[in-house]
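Take this structure, written in structure tokens, and hold onto it; I'll ask about it next.
One protein chain is absent from this view; the other protein chains keep their places.
Right, chain A next:
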Amino acid sequence: MNENLFTSFTTPTMMGLPIVVLIIMFPSILFPSPSRLINNRLVSLQQWLVQLTSKQMLAIHSHKGQTWALMLMSLILFIGSTNLLGLLPHSFTPTTQLSMNLGMAIPLWAGTVVTGFRYKTKASLAHFLPQGTPIPLIPMLVIIETISLFIQPVALAVRLTANITAGHLFMHLIGGAALALTNISASIALITFIILILLTILEFTVALIQAYVFTLLVSLYLHDNT
């Protein structure tokens, strides 16, 4: 059973071919591009959702920050759809791999930091020292702020990886336990099954929330720096 738990997180290959690229590209066919003024129901629904989310998310940004609108909206769509598709049985979720999340987090975070240093150098450097600190504490606080700056991309990536991976593992375990308990005691199996249902509902919300949190934090880092 131990090996069974983690086999769903290995890189998917079929007959020796790495098809992980196909699986990463799969959510894109679920978002067809609108070609008319009034589209079919699927596309109209997606358009409405994207408009709602983008208005909410870009309201806090200045004009310069709003040039990132495409990036942030595609980020939240990609992470949300990938996490939700991972809840289908036997599917592979690319966001459980730390490599992919680091690949998303580090460039985006670096982009915000470099933007801040290029256009508002003094303000970006001023972020390293909070207002109103006592003078003796200044060196230590600069060190602490630098560390907290460099930990931002790692935290972004590890948060997403850990949440999704932990949720999937938990579902595997509870599901296996429910199945094994059916022979021993039907009532406890029923309770475990109800726990599994609640957990699945939680996973749906976690999938969406993690996408939102990732994007929100990137936009926050952007807001600091524009």
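What we mean here is this: a residue touches a chain if its C-beta (ideal position, glycine included) is under 8 Å from a C-beta of that chain, and two chains touch if they have at least 3 such contacts; residues count from 1.
Heads up, the rule we're going with is that contacts and distances are computed from a predicted model.
**Student:** Going by UniProt, what is the name of the one chain that was not included in the view, given "UPK3L protein", "ATP synthase F(0) complex subunit f, mitochondrial", "Dynein axonemal intermediate chain 1" or "Proteasome subunit alpha type"?
**Tutor:** When "UPK3L protein", "ATP synthase F(0) complex subunit f, mitochondrial", "Dynein axonemal intermediate chain 1" or "Proteasome subunit alpha type" are compared with UniProt, the left-out chain turns out to be "ATP synthase F(0) complex subunit f, mitochondrial".
**Student:** Which candidate, A:Gln56, A:Ser74, A:Ser91 or A:Thr182, sits in contact with the chain we can't see?
**Tutor:** A:Ser91
**Student:** Of the residues A:Ile29, A:Leu70, A:Ile147 or A:Ile184, which one touches the chain left out of the display?
**Tutor:** Of these options, the touching residue for the absent chain is A:Ile29.
**Student:** Across the whole complex, list the residues on chain A that are touched by the chain not included here.
**Tutor:** 4, 7-8, 12, 14, 17, 19, 21-22, 25-26, 29-30, 32, 40-42, 85, 88-92
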